[in-house]
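With one protein chain held back, the other chains of the complex are shown just where they sit.
By letter and in written order, the chains are A and B; residue numbering begins at 1 in each of them.
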Amino acid sequence: MTIEVKNLVKKFGSFAALDGVDLKVDNGELLALLGPSGSGKTTLLRIIAGLDWPDSGEVSFNGEDALAQGARERHVGFVFQHYALFRHMTVFENVAFGLRVQPRAVRKDEASIRARVKELLDLVQLDWLADRYPSQLSGGQRQRIALARALAIEPRILLLDEPFGALDAKVRKELRKWLRSLHHEINVTSIFVTHDQEEALEVANRVVVMDKGRIEQIGSPDDVYETPATAFVHGFIGECIELPVQVADGVIRLGEQPLKLAADGLVPGASRLFVRRHDMLVGPPGSGAFEGAVQHVRNFGPVQRAEVALSGGETIEIDAPRDKELRAGDTIGLEPRRYRIFAG
Amino acid sequence: MGLTLSWLSVIILIPLAGLFLRSLELSPEQFWNILSSRRTLNALRVSFGLAFAAACVNLVMGSIIVWALVRYRFPGRRIFDAIVDVPFALPTAVAGVALTALFAEKGWLGAPLAALGIKVAFTPVGIFVAMIFIGIPFVVRTVQPVLQDLDPEIEEAAGSLGASRWQTIVRVILPSLAPALLTGLALAFARAVGEYGSVIFIAGNLPNVSEIAPLLIVIRLSEFRYADATAIAVVMLVVSFVIIFAVNRLQRWAQSRIPAR
């Protein structure tokens, strides 16, 4: 199933949750919607599911107008952030729910329903919990039951809202791998929402970065990490140094200090320079674009993290390999291996 | 601490224990004779039967009121929400004379009903009406907070799984409300069974027909037939205990199955 979203606008009062969003999702993709809270990612997901409706714009599944269908006709599996399991039903009945409420003409008989639920519980590896109530399950188990319940209706699309948001760190990591392999197995077009970049980069085939109701970048995990399209994406993904610089007369300045960096093709005016911490290469004084004094050093496994006061007046944190030990008080040169400058 | 317990036993336990002691002075045979007399049986039947019928009406109408108050917006909603408590707050004697005036043959509602051939005041129907009046807040105030706190996502989940609105209500919402509904039913029933003030004015108080058990207790007392009064009271008290016990169990069961979030 392909999904196409065109120029979607959704306002809550004067707040634009979605401000003209265009998106195409290919068949069988596992797509992450990544952004800070309030970026509109959950609203987009809910509109695709039919739980919310846009003020204007188009949503189509395989070219068919999806907005002409209500949520219950769309056959979209939705996994809620807090699972929304039916607390008065056993795990088994929760998973069976979607099968039991089908119109009589297409409803399966009891034996087939039981077989199908069993199959789904096996798929999420929780068949031994069939007779428990949701209140007796751990968070990770509830998450998987919610997923099994959504899969019971053989959804054309699977949507997950912050699927790991309510879980502790260790369980999250396990479930990430599990979700990726599960998607591989069932191969249903899937979209999940997250505010956790690591989660998006690790699980998804493709990542959509959103901010303030707009899409900032769509690309593979490598794309968004290595070549961020906008200042927002660069700042949001990966640990980053951000420096306020001035571009004028073909020269880039940090404060009063001119930097030995090429200014070709840059728009004159106030700009921001982004460098990843580990892309700042340490050399002898005068060797790089920047110069600074090491203030403080801590070791993190394979890297040493140093706080450096730049001669332009800013203090930054860099991650350097531990082959050359840095010490507080050293004066060093710094050369950005890779950097981006965005106007504004 | 000790003070609390002794105060409680003085104000509550000793009087009740006195009642049971009194009833123990009766031989089982005497006890049985009092209870099986036609008038007592009929009074108990009227009280319990009509109280149950009224509680059932309260269950249905209370659910409808809760649904309207919680889920819909309409003019005057907050005022209607506030006046649900009137039967709690209005002294029962006032409710009694007011309902009687309203449903008497010349009353605002009694007159049109009489034209239809329905007599309410001074018949068992009047008792039924008074019991509905005093029971309604119990169902509304028990169910209302539970419906308010119901997670909206479970309705969306049911919808996205293909359930129709009706299926969502019957299979998801009502079962979630069931413990509260049953509790409200039990509380309304318990209150109606024991109700005195709002019933006796409208009841007609015809022995065997429209005489409620609490009134029979009062009559036996005024005749100095203390044994009769005690025996009837003990039966009613035991039923109250059973209902409280059932409600407590119901609440605990509901909490173990659906823990508070």
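Assume a residue touches a chain if its C-beta (ideal position, glycine included) is under 8 Å from a C-beta of that chain, and two chains touch if they have at least 3 such contacts.
In this text, contacts and distances are computed from a predicted model.
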item	value
Chain not present in the shown complex, as UniProt names it (candidates "Sulfate transport system permease protein CysW", "Protein-arginine kinase", "Dipeptide/oligopeptide/nickel ABC transporter ATP-binding protein" or "3-isopropylmalate dehydratase small subunit")	"Sulfate transport system permease protein CysW"
Residue among B:Trp32, B:Phe80 or B:Trp253 that touches the chain left out of view	B:Phe80
Residue, one of B:Leu59, B:Ala121, B:Val143 or B:Val193, that touches the chain absent here	B:Val193
Touching residue (missing chain; options B:Ala203, B:Ala229 or B:Ala254)	B:Ala229
Touch list for subunit A against the chain that is not drawn	6-7, 50-51, 53, 56-58, 65, 67-73
Interface with the unshown chain - residue positions in subunit B	1, 3-5, 7-8, 11-16, 18-19, 21-22, 61, 64-65, 67-69, 71-72, 74, 76, 80, 82-87, 89-95, 97-99, 101-102, 107-109, 129, 132-133, 136, 152, 155-156, 159, 164-165, 187, 190-191, 193-197, 201, 214-215, 217-218, 221, 224, 226, 229-230, 233, 236-237, 240, 243-244, 248
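As a working rule, only the chains that are shown with their structure count from here on.
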item	value
Mean-CA-position distance for subunit B and subunit A (Å)	55
Residues of subunit B touching subunit A in the complex	151, 153-154, 156-164, 167, 171-172, 175-176, 178, 256-259
Complex contacts: residues of subunit A adjacent to subunit B	49-51, 70-72, 74-78, 80, 82, 84-89, 97-98, 100-102, 133, 135, 149-150, 152-153
